[in-house]
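With one protein chain held back, the other chains of the complex are shown just where they sit.
Let's look at subunit A:
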(Lines give C-alpha, C1' and ligand atoms only; values in the text may rest on other atoms or scores of the structure.)
Protein backbone atom coordinates (compact mmCIF):
# COMPACT_ATOMS: atom_id res chain seq x y z
CA UNK A 1 0.00 0.00 0.00
CA UNK A 2 2.77 2.41 1.00
CA UNK A 3 4.71 1.29 -2.05
CA UNK A 4 1.86 2.31 -4.32
CA UNK A 5 1.63 5.67 -2.52
CA UNK A 6 5.33 6.23 -2.97
CA UNK A 7 5.05 5.20 -6.59
CA UNK A 8 2.15 7.53 -7.25
CA UNK A 9 3.91 10.45 -5.53
CA UNK A 10 7.07 9.72 -7.45
CA UNK A 11 5.13 9.51 -10.73
CA UNK A 12 3.23 12.71 -10.09
CA UNK A 13 6.42 14.63 -9.27
CA UNK A 14 8.09 13.23 -12.36
CA UNK A 15 5.11 14.11 -14.53
CA UNK A 16 4.85 17.64 -13.18
CA UNK A 17 8.52 18.27 -13.80
CA UNK A 18 8.24 16.83 -17.31
CA UNK A 19 5.17 18.91 -18.08
CA UNK A 20 6.65 22.12 -16.78
CA UNK A 21 9.73 21.55 -18.86
CA UNK A 22 7.56 20.93 -21.90
CA UNK A 23 5.42 23.95 -21.28
CA UNK A 24 8.37 26.23 -20.78
CA UNK A 25 9.90 24.86 -23.96
CA UNK A 26 6.79 25.55 -25.99
CA UNK A 27 6.35 28.88 -24.22
CA UNK A 28 9.91 29.63 -25.06
CA UNK A 29 9.36 28.69 -28.65
CA UNK A 30 6.10 30.59 -28.71
CA UNK A 31 7.90 33.89 -28.09
CA UNK A 32 11.15 33.05 -29.78
CA UNK A 33 10.66 34.82 -33.07
CA UNK A 34 10.45 38.28 -31.57
CA UNK A 35 8.13 39.87 -34.11
CA UNK A 36 4.70 41.29 -33.52
CA UNK A 37 3.48 42.23 -36.97
CA UNK A 38 4.03 41.21 -40.57
CA UNK A 39 4.41 43.28 -43.69
CA UNK A 40 4.87 42.36 -47.31
CA UNK A 41 6.19 44.40 -50.23
CA UNK A 42 5.47 42.67 -53.54
CA UNK A 43 6.82 44.25 -56.68
CA UNK A 44 6.43 43.38 -60.32
CA UNK A 45 8.72 45.51 -62.42
CA UNK A 46 7.85 44.63 -65.99
CA UNK A 47 5.63 46.35 -68.44
CA UNK A 48 3.98 45.08 -71.66
CA UNK A 49 1.70 42.19 -72.38
CA UNK A 50 4.39 39.58 -72.99
CA UNK A 51 5.53 40.00 -69.39
CA UNK A 52 2.19 38.66 -68.15
CA UNK A 53 4.05 36.03 -66.16
CA UNK A 54 5.71 38.56 -63.89
CA UNK A 55 2.35 39.99 -62.84
CA UNK A 56 1.06 36.46 -62.33
CA UNK A 57 4.12 35.71 -60.16
CA UNK A 58 3.52 38.69 -57.94
CA UNK A 59 -0.21 38.06 -57.67
CA UNK A 60 0.30 34.45 -56.68
CA UNK A 61 2.57 35.46 -53.82
CA UNK A 62 -0.01 38.15 -52.92
CA UNK A 63 -2.72 35.54 -52.86
CA UNK A 64 -0.73 33.21 -50.60
CA UNK A 65 0.23 35.98 -48.25
CA UNK A 66 -3.36 37.19 -47.98
CA UNK A 67 -4.64 33.70 -47.48
CA UNK A 68 -2.22 33.09 -44.64
CA UNK A 69 -3.40 36.17 -42.82
CA UNK A 70 -1.59 39.38 -43.76
CA UNK A 71 -4.28 42.04 -44.34
CA UNK A 72 -4.33 44.42 -47.29
CA UNK A 73 -3.36 47.31 -45.06
CA UNK A 74 -0.03 45.58 -44.40
CA UNK A 75 0.68 44.68 -48.02
CA UNK A 76 2.24 47.11 -50.47
CA UNK A 77 1.53 45.68 -53.92
CA UNK A 78 3.24 47.30 -56.88
CA UNK A 79 2.30 46.18 -60.40
CA UNK A 80 4.00 47.95 -63.26
CA UNK A 81 1.37 47.18 -65.83
CA UNK A 82 -2.21 46.11 -65.92
CA UNK A 83 -2.70 42.63 -67.34
CA UNK A 84 -6.14 41.85 -66.00
CA UNK A 85 -7.98 44.63 -67.80
CA UNK A 86 -5.55 44.80 -70.69
CA UNK A 87 -7.37 44.85 -73.99
CA UNK A 88 -5.40 41.83 -75.13
CA UNK A 89 -6.66 39.70 -72.27
CA UNK A 90 -9.30 37.32 -73.61
CA UNK A 91 -10.76 36.96 -70.12
CA UNK A 92 -10.87 40.41 -68.54
CA UNK A 93 -10.40 40.92 -64.82
CA UNK A 94 -8.51 37.66 -64.48
CA UNK A 95 -4.86 36.67 -64.25
CA UNK A 96 -4.23 32.95 -64.44
CA UNK A 97 -1.32 31.03 -63.09
CA UNK A 98 -2.06 27.57 -64.47
CA UNK A 99 -2.81 26.77 -68.04
CA UNK A 100 -6.37 25.85 -68.92
CA UNK A 101 -7.29 28.72 -66.67
CA UNK A 102 -7.44 26.77 -63.48
CA UNK A 103 -6.51 29.30 -60.88
CA UNK A 104 -7.36 32.98 -61.07
CA UNK A 105 -4.80 34.69 -58.87
CA UNK A 106 -6.29 38.16 -59.45
CA UNK A 107 -9.35 37.39 -57.40
CA UNK A 108 -12.26 39.58 -56.54
CA UNK A 109 -10.87 41.84 -53.83
CA UNK A 110 -7.40 42.83 -54.88
CA UNK A 111 -5.98 46.20 -53.88
CA UNK A 112 -3.04 47.43 -55.87
CA UNK A 113 -1.20 50.28 -54.18
CA UNK A 114 1.24 51.34 -56.85
CA UNK A 115 0.28 50.74 -60.42
CA UNK A 116 1.43 51.61 -63.87
CA UNK A 117 3.91 54.42 -64.11
CA UNK A 118 4.11 54.78 -60.33
CA UNK A 119 6.32 51.70 -60.07
CA UNK A 120 9.74 53.30 -60.30
CA UNK A 121 13.04 52.72 -58.54
CA UNK A 122 12.57 55.95 -56.62
CA UNK A 123 9.14 55.02 -55.33
CA UNK A 124 10.32 51.54 -54.39
CA UNK A 125 13.26 52.87 -52.40
CA UNK A 126 11.07 55.52 -50.81
CA UNK A 127 8.60 52.90 -49.71
CA UNK A 128 11.37 50.81 -48.19
CA UNK A 129 13.07 53.64 -46.36
CA UNK A 130 9.88 55.45 -45.45
CA UNK A 131 10.90 58.78 -46.94
CA UNK A 132 7.64 59.61 -48.68
CA UNK A 133 6.02 63.02 -49.17
CA UNK A 134 3.68 63.92 -46.33
CA UNK A 135 0.53 63.68 -48.40
CA UNK A 136 1.07 60.02 -49.30
CA UNK A 137 -1.92 57.97 -48.14
CA UNK A 138 -1.50 55.19 -45.61
CA UNK A 139 -2.12 52.37 -48.04
CA UNK A 140 1.00 53.39 -49.94
CA UNK A 141 3.32 53.44 -46.98
CA UNK A 142 5.36 50.74 -45.31
CA UNK A 143 4.66 51.58 -41.70
CA UNK A 144 6.83 48.92 -40.16
CA UNK A 145 8.62 49.16 -36.84
CA UNK A 146 11.45 47.31 -35.17
CA UNK A 147 9.27 44.30 -34.39
CA UNK A 148 8.04 43.77 -37.94
CA UNK A 149 8.92 40.85 -40.14
CA UNK A 150 8.92 41.97 -43.73
CA UNK A 151 8.67 39.84 -46.85
CA UNK A 152 10.02 41.47 -49.99
CA UNK A 153 9.37 39.80 -53.32
CA UNK A 154 10.76 41.16 -56.58
CA UNK A 155 10.25 39.79 -60.04
CA UNK A 156 11.01 40.98 -63.50
CA UNK A 157 13.93 41.00 -65.88
CA UNK A 158 17.33 41.20 -64.34
CA UNK A 159 20.98 40.65 -64.95
CA UNK A 160 24.23 40.38 -63.08
CA UNK A 161 23.86 42.95 -60.37
CA UNK A 162 20.75 44.79 -61.51
CA UNK A 163 17.00 44.52 -61.90
CA UNK A 164 15.20 46.32 -64.69
CA UNK A 165 12.22 48.53 -63.85
CA UNK A 166 9.68 49.08 -66.63
CA UNK A 167 12.20 48.85 -69.44
CA UNK A 168 13.62 52.26 -68.66
CA UNK A 169 15.67 52.17 -65.48
CA UNK A 170 17.49 49.74 -63.21
CA UNK A 171 18.14 49.19 -59.56
CA UNK A 172 21.54 47.77 -58.67
CA UNK A 173 22.39 45.36 -55.92
CA UNK A 174 24.46 48.02 -54.16
CA UNK A 175 21.47 50.36 -53.99
CA UNK A 176 19.31 47.61 -52.64
CA UNK A 177 21.85 46.66 -49.98
CA UNK A 178 22.14 50.30 -48.95
CA UNK A 179 18.38 50.63 -48.73
CA UNK A 180 18.25 47.63 -46.41
CA UNK A 181 21.02 49.15 -44.30
CA UNK A 182 18.99 52.34 -44.04
CA UNK A 183 16.05 50.28 -42.92
CA UNK A 184 18.19 48.57 -40.31
CA UNK A 185 19.55 51.81 -38.96
CA UNK A 186 16.10 53.32 -38.76
CA UNK A 187 14.91 50.17 -37.04
CA UNK A 188 12.31 49.46 -39.68
CA UNK A 189 12.44 45.71 -39.52
CA UNK A 190 13.03 42.87 -37.13
CA UNK A 191 13.74 40.24 -39.75
CA UNK A 192 13.54 40.47 -43.50
CA UNK A 193 13.04 37.76 -46.10
CA UNK A 194 14.01 38.74 -49.62
CA UNK A 195 12.87 36.61 -52.54
CA UNK A 196 13.76 37.44 -56.11
CA UNK A 197 12.71 35.64 -59.27
CA UNK A 198 14.71 37.00 -62.20
CA UNK A 199 17.55 35.88 -64.36
CA UNK A 200 20.83 35.81 -62.39
CA UNK A 201 18.89 36.64 -59.28
CA UNK A 202 21.59 35.52 -56.85
CA UNK A 203 23.65 38.56 -57.80
CA UNK A 204 21.07 40.82 -56.16
CA UNK A 205 21.74 39.51 -52.68
CA UNK A 206 25.51 39.28 -52.96
CA UNK A 207 26.05 42.75 -51.54
CA UNK A 208 23.82 42.61 -48.49
CA UNK A 209 25.56 43.56 -45.26
CA UNK A 210 22.84 44.33 -42.75
CA UNK A 211 21.93 41.82 -40.05
CA UNK A 212 18.79 39.69 -39.98
CA UNK A 213 18.42 39.31 -43.72
CA UNK A 214 17.60 36.05 -45.42
CA UNK A 215 17.54 35.91 -49.18
CA UNK A 216 16.33 33.46 -51.81
CA UNK A 217 16.82 33.68 -55.53
CA UNK A 218 15.60 31.65 -58.42
CA UNK A 219 18.90 31.33 -60.25
CA UNK A 220 22.61 31.73 -59.80
CA UNK A 221 24.85 34.23 -61.52
CA UNK A 222 25.24 33.24 -65.14
CA UNK A 223 21.97 31.29 -65.27
CA UNK A 224 18.60 32.32 -66.65
CA UNK A 225 15.33 31.81 -64.85
CA UNK A 226 12.92 30.12 -67.17
CA UNK A 227 9.20 30.43 -67.54
CA UNK A 228 6.87 27.58 -66.92
CA UNK A 229 4.12 27.02 -69.39
CA UNK A 230 2.23 29.03 -71.98
CA UNK A 231 -1.50 29.04 -72.33
CA UNK A 232 -2.61 28.84 -75.92
CA UNK A 233 -5.82 30.76 -75.36
CA UNK A 234 -4.11 33.70 -73.69
CA UNK A 235 -1.04 33.42 -75.85
CA UNK A 236 1.74 34.17 -73.37
CA UNK A 237 3.66 32.32 -70.71
CA UNK A 238 1.70 32.36 -67.50
CA UNK A 239 4.26 31.92 -64.71
CA UNK A 240 7.92 31.54 -64.05
CA UNK A 241 9.09 28.11 -62.91
CA UNK A 242 10.43 29.10 -59.53
CA UNK A 243 7.33 30.97 -58.47
CA UNK A 244 5.11 28.24 -59.90
CA UNK A 245 6.66 25.65 -57.61
CA UNK A 246 6.78 28.16 -54.79
CA UNK A 247 3.03 28.69 -55.18
CA UNK A 248 2.49 24.94 -55.17
CA UNK A 249 4.51 24.69 -51.97
CA UNK A 250 2.68 27.59 -50.34
CA UNK A 251 -0.74 26.19 -51.20
CA UNK A 252 -0.02 23.40 -48.73
CA UNK A 253 0.84 25.82 -45.94
CA UNK A 254 -1.93 26.85 -43.57
CA UNK A 255 -1.67 29.34 -40.70
CA UNK A 256 -0.88 26.66 -38.12
CA UNK A 257 1.66 24.85 -40.21
CA UNK A 258 5.09 24.14 -38.76
CA UNK A 259 7.06 24.04 -41.99
CA UNK A 260 10.33 25.89 -41.70
CA UNK A 261 12.76 27.64 -43.98
CA UNK A 262 14.75 24.54 -44.82
CA UNK A 263 11.67 23.27 -46.66
CA UNK A 264 11.51 26.54 -48.54
CA UNK A 265 15.12 26.20 -49.64
CA UNK A 266 14.26 22.84 -51.17
CA UNK A 267 11.55 24.30 -53.40
CA UNK A 268 12.23 23.87 -57.10
CA UNK A 269 15.40 21.80 -57.37
CA UNK A 270 17.42 21.90 -60.54
CA UNK A 271 15.46 19.07 -62.09
CA UNK A 272 12.27 21.13 -62.04
CA UNK A 273 13.61 24.62 -62.35
CA UNK A 274 16.48 24.08 -64.83
CA UNK A 275 18.27 26.89 -62.98
CA UNK A 276 19.76 26.43 -59.54
CA UNK A 277 17.93 28.36 -56.84
CA UNK A 278 20.18 29.90 -54.26
CA UNK A 279 19.80 31.24 -50.79
CA UNK A 280 21.79 33.23 -48.30
CA UNK A 281 21.45 32.87 -44.56
CA UNK A 282 24.79 34.04 -43.15
CA UNK A 283 23.38 37.41 -42.08
CA UNK A 284 20.45 35.80 -40.30
CA UNK A 285 20.87 35.36 -36.55
CA UNK A 286 18.51 32.46 -35.99
CA UNK A 287 18.95 29.03 -37.40
CA UNK A 288 16.84 28.69 -40.59
CA UNK A 289 15.51 25.37 -39.34
CA UNK A 290 13.80 27.16 -36.48
CA UNK A 291 12.23 29.87 -38.61
CA UNK A 292 8.64 29.06 -39.55
CA UNK A 293 7.29 29.86 -42.99
CA UNK A 294 4.39 31.63 -41.36
CA UNK A 295 6.83 33.99 -39.64
CA UNK A 296 7.13 35.76 -42.97
CA UNK A 297 4.27 34.65 -45.17
CA UNK A 298 1.55 34.65 -42.57
CA UNK A 299 0.40 36.98 -39.90
CA UNK A 300 0.02 34.77 -36.90
CA UNK A 301 -1.08 36.88 -34.02
CA UNK A 302 0.31 36.00 -30.67
CA UNK A 303 -2.25 36.17 -27.92
CA UNK A 304 -1.25 36.73 -24.33
CA UNK A 305 -3.78 35.49 -21.83
CA UNK A 306 -4.09 37.47 -18.65
CA UNK A 307 -6.21 36.93 -15.59
CA UNK A 308 -6.32 40.56 -14.49
CA UNK A 309 -9.65 42.34 -14.56
CA UNK A 310 -9.94 45.69 -16.26
CA UNK A 311 -12.68 48.09 -15.25
CA UNK A 312 -14.63 49.27 -18.29
CA UNK A 313 -17.60 50.72 -16.51
CA UNK A 314 -16.50 54.35 -16.28
CA UNK A 315 -19.48 56.65 -16.41
CA UNK A 316 -20.14 57.62 -20.00
CA UNK A 317 -19.99 61.36 -20.40
CA UNK A 318 -22.84 62.68 -22.42
CA UNK A 319 -21.95 64.77 -25.39
CA UNK A 320 -24.11 67.79 -24.94
CA UNK A 321 -25.79 68.58 -28.14
CA UNK A 322 -25.11 72.06 -29.28
CA UNK A 323 -28.43 73.67 -30.03
CA UNK A 324 -28.99 74.00 -33.72
CA UNK A 325 -27.89 77.47 -34.70
CA UNK A 326 -30.32 79.94 -33.40
CA UNK A 327 -31.05 81.92 -36.50
CA UNK A 328 -34.68 81.43 -37.27
CA UNK A 329 -34.55 83.17 -40.61
CA UNK A 330 -32.89 80.66 -42.82
CA UNK A 331 -32.70 81.75 -46.33
CA UNK A 332 -34.09 79.49 -48.95
CA UNK A 333 -31.44 77.65 -50.94
CA UNK A 334 -31.83 76.79 -54.56
CA UNK A 335 -30.04 74.86 -57.21
CA UNK A 336 -27.63 76.68 -59.44
CA UNK A 337 -28.47 77.26 -63.07
CA UNK A 338 -26.30 74.86 -65.05
CA UNK A 339 -25.91 76.92 -68.20
CA UNK A 340 -26.83 80.57 -67.55
CA UNK A 341 -26.29 81.80 -71.07
CA UNK A 342 -26.90 85.48 -70.51
CA UNK A 343 -24.74 85.51 -67.41
CA UNK A 344 -21.90 83.85 -69.26
CA UNK A 345 -22.04 86.23 -72.21
CA UNK A 346 -21.86 89.24 -69.98
CA UNK A 347 -19.25 87.75 -67.71
CA UNK A 348 -16.53 90.24 -67.00
CA UNK A 349 -12.99 88.92 -67.44
CA UNK A 350 -11.40 87.91 -64.17
CA UNK A 351 -9.49 90.65 -62.45
CA UNK A 352 -5.97 89.45 -62.63
CA UNK A 353 -3.95 90.00 -59.50
CA UNK A 354 -1.26 92.59 -60.02
CA UNK A 355 2.17 91.02 -60.00
CA UNK A 356 5.36 93.05 -59.79
CA UNK A 357 7.13 93.14 -63.15
CA UNK A 358 8.98 90.03 -64.14
CA UNK A 359 12.73 89.75 -64.34
CA UNK A 360 13.14 90.57 -68.00
CA UNK A 361 10.96 93.67 -67.91
CA UNK A 362 12.68 94.85 -64.77
CA UNK A 363 16.08 94.43 -66.36
CA UNK A 364 15.01 96.21 -69.51
CA UNK A 365 13.68 99.20 -67.62
CA UNK A 366 16.77 99.34 -65.44
CA UNK A 367 18.90 99.46 -68.56
CA UNK A 368 16.80 102.22 -70.10
CA UNK A 369 16.94 104.31 -66.95
CA UNK A 370 20.68 103.84 -66.59
CA UNK A 371 21.30 104.96 -70.15
CA UNK A 372 18.96 107.88 -69.64
CA UNK A 373 20.67 109.10 -66.53
CA UNK A 374 24.08 108.58 -68.00
CA UNK A 375 23.23 110.58 -71.07
CA UNK A 376 21.47 113.43 -69.41
CA UNK A 377 22.87 113.46 -65.92
CA UNK A 378 20.77 114.05 -62.85
CA UNK A 379 21.20 117.79 -62.65
CA UNK A 380 19.67 118.30 -66.06
CA UNK A 381 16.51 116.49 -65.06
CA UNK A 382 14.67 119.67 -64.26
CA UNK A 383 15.11 120.75 -67.85
CA UNK A 384 13.52 117.63 -69.14
CA UNK A 385 10.48 117.73 -66.89
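The working rule: a residue touches a chain if its C-beta (ideal position, glycine included) is under 8 Å from a C-beta of that chain, and two chains touch if they have at least 3 such contacts; residues count from 1.
Here is the rule we go by: contacts and distances are computed from a predicted model.
Asker: Per UniProt, what's the omitted chain called: "Phosphatidylinositol glycan anchor biosynthesis, class T", "Transmembrane emp24 domain-containing protein 7", "60S ribosomal protein L4" or "Multifunctional methyltransferase subunit TRM112-like protein"?
Answerer: Options "Phosphatidylinositol glycan anchor biosynthesis, class T", "Transmembrane emp24 domain-containing protein 7", "60S ribosomal protein L4" or "Multifunctional methyltransferase subunit TRM112-like protein" narrow down to "Phosphatidylinositol glycan anchor biosynthesis, class T" for the missing chain.
Asker: Which listed residue, A:50, A:117, A:209 or A:365, touches the chain dropped from view?
Answerer: A:117
Asker: Quick one: say which of A:271, A:307, A:347 or A:375 touches the chain that got left out.
Answerer: A:347
Asker: By the contact criterion defined above, which parts of subunit A meet the unshown chain? Give residue numbers in ascending order.
Answerer: Missing-chain contacts on subunit A: residues 47-48, 82, 84-85, 91-94, 106-113, 115-118, 133, 135-140, 166-168, 311, 313-316, 318-319, 321-322, 325, 330-341, 344-345, 347, 349-350.
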